[in-house]
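A single protein chain has been omitted from the complex, and every remaining protein chain is retained in its original position.
Labels for the chains are A and B, by order of writing; each one numbers its residues from 1.
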Amino acid sequence: MSTLAIARAARAARRSTRSRYGRTVTSVLMVIILLVFLLLLVHPGLFAHTSPLDNSDDSLAAPGGSHLFGTDQLGRDIYSRVIYGARPVLAASLGGVLLAMLAGVAIGLIGGTAPRLIRGVVMRIVDVLLALPVLLIALILIATIGAGVKSIILALGVAYTPGFARVVEASVRKLRSIEYVQAAKMFGSSGLRTAVRHLLPNLVTEVVVMVSSAVGWAVLTATTLSFLGLGVQLPNPDWGSDLAAGATSLSTAWWLSTFPGIAITVTILVANFAGDWVMTLIDPSGRRAWTRFRALGGLRTSLPEEKA
Amino acid sequence: MSFVLRRLLASIPVIIGVTIVAFLLIHLVPGDPAQAMLFGSNASPEQIDELRNQLGLTQPLWQQYFDFFGQLLHGDLGTSYVTHNSVAYELVSRTPSTLALTGTAMLVAVVIGVPLGLVAGLRPNSVVDNIARFVSFIGVAIPYFFLALLLVLVFAFHLNWLPAIDNGTSSGLILPAISLGWGYAAILTRLIRGRVIDEYRSDYVRSARGRGCSELRVLLAHVFRNSSIPAVTMIGLQFGNILTGAAVTEVIFGRAGVGSFLATSITSKNIPVVQGAIVLIGLSYILINLVVDLVVGAIDPRTQLATASA
Partner (left out) sequence: MTATSSAAATPTTQYGETVLSIRDLQVEIRTPNGVVRPVDGVTFSVRAGETVGIVGESGSGKTMTGMSVLQLLPAGGSIVGGSIEFDGHELTTMSLSALRRLRGNDIAAVFQDPMTSLNPTRTIGSQLREAYRIHRPGTSIAEANRRAEEVLSLVRMPRPKERLKDYPHQLSGGMRQRAMIAIALLCEPRLLIADEPTTALDVSIQAQILELLDDLKARLGMGIILVTHDLGVIAGHADKVAVMYGGRIVEEAPTAELFASPRHRYTQALFESMPTMELDSGRALASIPGLPPQLIDLPPMCRFAPRCRFASEDCRTENPEAVEVAPGHTHSCFHPKPTDIADAEDEHLYTVLAAEDLPTRGGTGRTLVTLDAIEKQYRIKNPSAFKPRRILHAVSQVSLDVIEGETLGIVGESGSGKTTVGRMLVGLETPTSGAVRFDGRDISRLSRAGQQSRSGNLQLMFQDSAAALDPRMNVADLITEPLAAQHLGSRSERRAKVMELIDAVGLPRTAAQRRAYEFSGGQRQRIAMARALVLRPKVVVADEPVSALDVSIQAQILNLMRSLQAKYSLTYVVISHDLSLLRYLSDRIGVMYLGKLVELGPSAGVYAAPRHPYTAGLIASVPIPDPGLREHKQKAGLTGEIASAIDPPSGCRFRTRCPLATDLCATEEPALVLRDGPHAVACHYPLTTDGAARE
């Protein structure tokens, strides 16, 4: 190997060995945190002992004492509302991303393998949807089918599908012309076999990367929608709607909006971090193109291939 | 020249697609448009029928679409259910405010994000770099509507430096622009930082140094130029998101712009307005991306050879 290559390889090796200890620690932490979020989604009662819907006389109490995060105008415990408010947000964002992934991969596969005409039509539709901002598509859909968590899931799914489809289609097209896929063809591999043994495994990595960066954005969009009143309706707890409700009393009772807001921020942080962590798991050699991809805000972007 | 032409031609099917989506909206929403228009005016069934005929709702779908498209070409975006004014007028009269906000937010993003990214990329793993990365990490995570509230809390209520609600002055633009632009500044920082680090590793930087270029020259004349490409592209791609973010920010700060108008129209099911907004937003997104393509093509002529995929 040339000297340059040796130096680069040594640097990369060092990165992975040094962080092997750090990596185990990180992995353990990540798994714990993700478990917490899973529990928040499934069984919030584990963390909060009062109901978020209980009115009480202790209205607009500042944080402290028996009410860790304070209470709202109806005396409801903010802490409990934050814990229970995680559920609709997590359900909406995870559900939406899952939906978009399934639909997007399917469409992308069609787009990448189908004959010219079908591919053209399909990708044009994808282009049209990409031309409209996520929030707008979501708003329109919700305007048509009404508000609620299910609507948000559907809206997010529809809005993020084109991004997934675009990336999958580009991947498939690139993979099809790669030499080892052609070699498989030369051995007499059937199209299906080639797809399963070669295309799909390499596609999985890309999809996982996309999903990991999509979740953070989905949380943002979901909470924006519920902030606008299009998600869970009061009195049910939800971070976005609670944040909106507390906005009017901002100067007097800052805790009404702040804690839900912090909750959203922390969730997005965790989502982004988890995304980075998943990437290091899959591809320890760290192809930098992906970090750039993430920094771009993930999946609705379709930059031309970065030059090597 | 032909590059411009090709990009224009490629946009046309997308534009048409957008109009189709906008058109279909009126038929997806439950409820009869004629009834919705005459809602609250105690119109008789015959009057409703007559209006339906007038609106052309009895014609076959493709015919309606052609009419719709024809109207669009004349700049007629329909009539608002609520005010019965031309939608075009309603939207256009509100665009200056929204554009001001969007533009200022993008300015904030560039002014903060680009220098930060450059410095971080120049000195990776230094103190500045770590600060920049930390700040950008947080910046991506805070939702802009929350940031808006926080900024209002601190700067308007506690410190009283800036107004909490739009008061028509330019100082009323500052807080909304910062809350909206901050997240994109964070994205830009990461993008540019990564790109700068890459460019410094490339062979042509070595060649430039081999010619005797000073480090300053290398940065300005070579690295900066090539690093700016993804930034420009990102702005174009995120424009739609910035615009809708502006809509939400307008609601928070009580600004009268396209955004808040659109929000209320959606909840009140004022379909023609929504249609018009879709066409307008979609069109401006395509236009912005066209401009971005041209700018990138001017900076990096290699992209002129490769047509965008699909």
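Here, a residue touches a chain if its C-beta (ideal position, glycine included) is under 8 Å from a C-beta of that chain, and two chains touch if they have at least 3 such contacts.
A quick note: this is a predicted structure, and the numbers were derived from the prediction, not measured.
The absent chain, not drawn in this view, touches the displayed chains A, B throughout the complex. In the complete complex, the hidden chain is touched by one of A:28, A:62, A:121 or A:178, namely A:178. The chain that is not drawn here is touched, among residues B:77, B:208, B:232 or B:263, by B:208. Across B:131, B:154 or B:221, the single residue that touches the chain missing here is B:221. Per the touch definition above, the residue from A:22, A:65 or A:201 contacting the chain not shown is A:201. Where subunit B meets the chain that is not shown, the touching residues are 2-3, 5-6, 9, 201-204, 206-214, 217, 221-222, 225-226, 299-302, 305, 307.
For subunit A, the residues touching the chain absent from view are 1-4, 6-7, 10-11, 13-14, 18, 178-180, 182-190, 193, 197-198, 201-202.
Simple rule for what comes next: only the chains that are shown with their structure count from here on.
Inter-chain centre distance (subunit A to subunit B, centres taken as mean C-alpha positions): 21 Å. Looking at the complex, you find that subunit A touches subunit B at residues 111, 119-120, 123-128, 131-136, 139-140, 142-144, 169-170, 173, 216, 220, 223-224, 227-229, 243, 247, 250-251, 254, 257-258, 261, 264-266, 268-269, 272, 288, 291-292, 295-297, 300-304, 307.
Contacts from subunit B toward subunit A in the complex involve residues 13-14, 17-18, 20-21, 25, 28-30, 137-138, 140-143, 145-146, 149-150, 152-153, 157, 187, 190-191, 194-195, 198, 230, 233-234, 237-238, 240-241, 243-245, 247-248, 251-252, 262-263, 266-267, 269, 274, 277-278, 281-282, 285-286, 302-303, 306, 308-310.
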